[in-house]
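Here the structure comes first, spelled out in structure tokens, and everything after it is commentary.
Only one protein chain is missing; all other protein chains are in place.
For subunit A:
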Amino acid sequence: MIRFRRGRVVASALAVLAVGVGSACSAPGGSSNSSASTSGPIKMAVVNAQSGQLSSLGAWEYKGAKLAVDQWNANGGINGRKIQLDVFDDTGDPTTGTNLARKIASEGYVAMIGTAESAVTVAMAPVLQQAKIPSITSGQSPSITAVKSPFQFLNGPTSTTYDETLAKYLVDQKNLKNIAFISNNGSYGKGEHDAFGKALADRGIKPVDDQVVTTDQKDFSAALTSIRQKNPQVLFVGTEEVEAGLIVKQARELGLSATVAGAAPMGTTVYLQTAGAANAEGTVVSSPYLSNDTSDASRSFAQAYKAAYNEEAELHGAKSFDGTNIFLTAMKNSNAATGQALADAIRSTKYPGLLGTFTFDETGVGIHATSIGVITSGKLIATATS
């Protein structure tokens, strides 16, 4: 009896699969309605992790993009056409991302926002290039520009820029040369490790300790005790928000008093809360978006963000807000072009954004500088750099 029931389950599962494959096969043919994309809503896709370990990044990204689209739609859209924003969950996984790239290509999306994950962005880039769909990523690993896709843009600087600014401040300005590394073996961590390592090597400095942890490690006693024995002046942390917070919390508990330094993740509230305000005090952060209070644009963005989501705005929301606005501006300027023409329009768009003035170079990077902030009394405060 049970055997029979199971057989039926398998059969119905196969049937579902067959239907799925059937519709997937028919999809490319169905996309011949691309002529229809000159009227009706303009379709933009947000691809980001909405579940899994990186879902917080995905949630911020979507909120930023949606805020921008809502504002444009409230002002009448582009040439009278509304913008339709759909979100897809890549779960932070490159394979899922590649599948989604084919999906959005076949369903007539003209542009893509995302992802916040460098590895997923790199995996999706070739498919999007083939389908001539421009995308703007929040990833910052130098491996993204190495793909050399003319349809791939970055809405922030690469790790090289973040860490060069950091090295300039720590070494050239503050004369701190006794530096220990702790980074994770994920795509972000490796990018940070190599970029900051190079910035130091250019100044003839070798880190006193270089510890690599895994992306889901919880206990850092071994690495931090080893670092403490080297007694460094600076602890460079190259991991994402939560892990950075845990590392700094445990470092302070182990009596490590070195100045903590790192890139954008260390400027987020997630880092601050995980580490604890007292432990995070004095952290040196290299970021293109230090606070919601640096300009009129950032103040009004933060206000709109708070009104829409009842949350404080932060870097990733600002990044995707800028990225989405750049796409929409380019679309408006190019009279709702798609494909190559849209990519060209984006490349020639000079946009004063929250992260700075975007001017895209050949590699698709739009922002070429970051600033230094120091966490002071639980807040990230901009610091004068020479």
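Throughout what follows, a residue touches a chain if its C-beta (ideal position, glycine included) is under 8 Å from a C-beta of that chain, and two chains touch if they have at least 3 such contacts; residues count from 1.
Keep this in mind: contacts and distances are computed from a predicted model.
J.: Leaving aside the chains you can see, what is the UniProt protein name of the one that's missing? Options: "Branched-chain amino acid ABC transporter permease", "XapX domain protein", "Transketolase family protein" or "Cytochrome c oxidase subunit 2".
T.: "Branched-chain amino acid ABC transporter permease"
J.: Tell me which residue among A:Thr98, A:Ser187 or A:Thr274 touches the hidden chain in the full complex.
T.: A:Thr274
J.: For a quick check of understanding: of A:Val69, A:Val242 or A:Val284, which residue touches the chain that isn't displayed?
T.: Only one listed residue reaches the unshown chain, and that is A:Val242.
J.: Tell me which of A:Asp86, A:Glu253 or A:Asp361 is the one touching the absent chain.
T.: Considering all chains, including the one not shown, the answer is A:Glu253.
J.: Can you work out which residue in A:Val147, A:Val212, A:Ala308 or A:Ala382 touches the chain that's missing from view?
T.: The single option touching the absent chain is A:Val212.
J.: Spell out the interface residues on subunit A facing the chain that's missing from view.
T.: Contact residues on subunit A toward the absent chain are 2, 50-53, 55-56, 58-60, 184-185, 211-214, 216-223, 225-226, 229, 242, 245-246, 250, 253-255, 270, 273-274, 276, 278.
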